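Quick one: the structure is below, and I'll ask about it shortly.
A single protein chain has been omitted; all remaining protein chains appear in their positions.
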Amino acid sequence: MTVSKKTLAGLGSAVALASMTLGAGVAMAQEGELRGNVRVVIGSTSTGGDTYQNSTIVVDKLAEHLDLNMKVDAVGASSAFRTLDRDSRGNTLMIFHDQSYLGYLYGVEGYENIFEKYTVGPTVAINPGNAYLVPKDSPYETLDDIIAAVGDGEEVRVAIQPGGVSEIGFSALKNAISIEHPGMEDNLVAVNTGSQADKNQQLFDDQADLINGTVQANEQYTRLPEDDQKAMRFVWLTARQGTIEQAPEDGLGQTTREQLLEYVEPNVHVTMGDDETFTFDKEFFFLYNKDMDPGIVEQIDEALTEIYAEGEIQEVQKNSFFIPNFKPSEEASEYLHEKMSRYEGIIENIK
Amino acid sequence: MESGLSSLLSVSIDFETSHLFFPTIIHWVMAGLFVLILVTKVVPFLAAVKRGERTMPILGEPMDGFRFFGTLVLIVAYFYLMAVVGNLFPYTGYGFLFVSMAFVLLMSLMYMHEWTKKAVTIVVINAVVAPSLAWFILAKLFNITLP
Partner (left out) sequence: MEFLSLLDFTFFLLAAFGALVGIIFGAIPGMTATMAVAVCLPLTYALGLHHGLALLLGLYVGGISGGMVPAVLLNIPGTPSSITTTFDGYPMAQKGQGEKALRVSVIASVVGGLISAAVLFLFAPMLADFSIKFSYVEKFLIILLALSVIASLSSSMLVGIFSGVIGIWLSLIGDYSISDGGNGKTRLMFDFMEPYLFEGFSLLPVLIGIFGISTILLEAEKGVKSELSNERIQFGKGGGFSLSLFKGRLTNLVRSSFIGTFVGMLPGVGGSAASVLAYTQEKNLSKDSSQMGKGAPQGLIASESANNALTGGALIPLLSLGIPGDSTTAVLIGAFTLQGIQVGPLFIPENAETWYIMMTALVFANIVMFFLMFYAIKHIAKVVMVPKHILYPIIVMMCVVGAYAINYGIMFDVWTLLIFGILGYLVQKIGLEVAPLIIGFILGSQAEVYFVKSLESFGTFSIFFTKSPIAVVLWLLILASVAFSIVMSLKSRAKRRQELLS
């Protein structure tokens, strides 16, 4: 027994020693720059989703440009934040979207104020697809019909995934109703459910009148004949008009950009009070450990500026129905902070 | 009667506390079953132990303490050191590679009953080759993140 323990201790220390010498060698590289292998964790566990897809596009270009080994890992929000917390060396970076602060605003466990706890890095792209749909044979033709109906005391059920990107449009709608028809907003009821499949299912089961969805996932459903139980119709895209205008002219599937523009502001008006219209673009951006060397922040900003100047990445993004949207760290941080405080107002209002 | 039954069956779940709804049911089911088992199985079993007809599990059984606890200690050390060493070389998989070599070697030696020269040689080669192969294929070829 003693032998084995000694061997173990010996081996352990040998490994530790060897690693230290090697570690020192690695540390000799320039300060303030990315080095070694870099892992980019994302706030989603899906490798088939938009966060992963968008992150791989950006990270692949970045790795090529910086000549580094970089890899995207779909570990999910809570694990991604924790992994980022532990590594200030710049070997771990994170890419996520508006969920990162919306989760905090909605008080979801596991989310904290990203502007205090992390360094907010550059934005890279927008997914313009956040949408609301009704069954094709719905009595509601437009979002205005829904607002009016709720104002008249009709109950309208909306299937959403609670606590984030999927809920913000619902909250804005509720807020708009409370402004236009004070006291009636409680007739807009949230049906809390999960994935896109679950949300669609609520519509098929007639358990919801309106669902949150995306252009990408639901476009084909909008082209089904009306007598199909699965047929749906867009009533609202939350994106800014300017965002959709940048989409490829052919739009997505067989729905052209022209058609998509019918469902965004100013054609669809969801008020925030004071003549302001609510819009929501799902934007992807980097998050860094607060103690990470500012040199790295700069390095990534510079690299991305060059990549976006080349113009190739925009083509790739547009092909996958993303809208390129590069803003360097400082600008992005300010912009997103402002964005957050606008939504904070909405969420406070309807509490 | 009708309305009495339907009101008995009706339930309203508050979203804020809905995370506790199902666990509460499971707790009650578990408690009920536990009492049943206590009465029908555990009490007769303990009585049998008292009479000396049966022995307590784990405590009353013969055990190869060295190998059992050695395995536990090795595994704990393996998992712990892997993360520590891995942290020195972020995301290269070296933590896994080096610590696995040590682990495979020590565990093999511990489980081996007769230490012949040939057997030890095989064990050492295996301890070097197996982790290297796994590391090379997974971390290098398939680009899987390893500790």
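The letters A and B name the chains in turn, as written, and every chain counts its residues from 1.
One rule holds in what follows: contacts are C-beta pairs under 8 Å (C-beta built on N, C-alpha and C of every residue); 3 or more make two chains touch, one makes a residue touch a chain.
All of these numbers come straight from a predicted model, not from anything done at the bench.
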Of the residues A:G36, A:P162, A:G273 or A:G295, which one touches the chain left out of the display? A:P162
Of A:N200, A:T243, A:N289 or A:Q314, the residue that touches the missing chain is A:N200
Can you list, in ascending order, the chain B residues touching the missing chain? 6, 9-13, 15-16, 18-23, 26-27, 29-30, 33-34, 36-37, 40-41, 57-58, 63-64, 67-68, 70-72, 75-76, 78-79, 82-83, 96, 100, 103-104, 107-113, 122-123, 126-127, 130-131, 134, 138, 142-147
Since one chain isn't shown, list which residues of chain A touch it in the complete complex. 39, 45-50, 52-53, 56, 73-76, 78-79, 82-83, 108-110, 161-164, 191-198, 200-201, 204-205, 207, 216-221, 223-224, 228-230, 252-253, 319-321
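Keep this in mind: only the chains that are shown with their structure count from here on.
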Would you tell me which residues of chain B are touching chain A in their complex? 15, 66, 70, 74, 77, 81, 84-85, 88-92, 94, 98-99, 102, 105-106, 109-110, 143, 145
Across the complex, what residues on chain A touch chain B? 1, 4, 7-8, 11-12, 15-16, 18-20, 22-23, 26, 36-39, 71, 73, 87, 89, 91-92, 162, 192
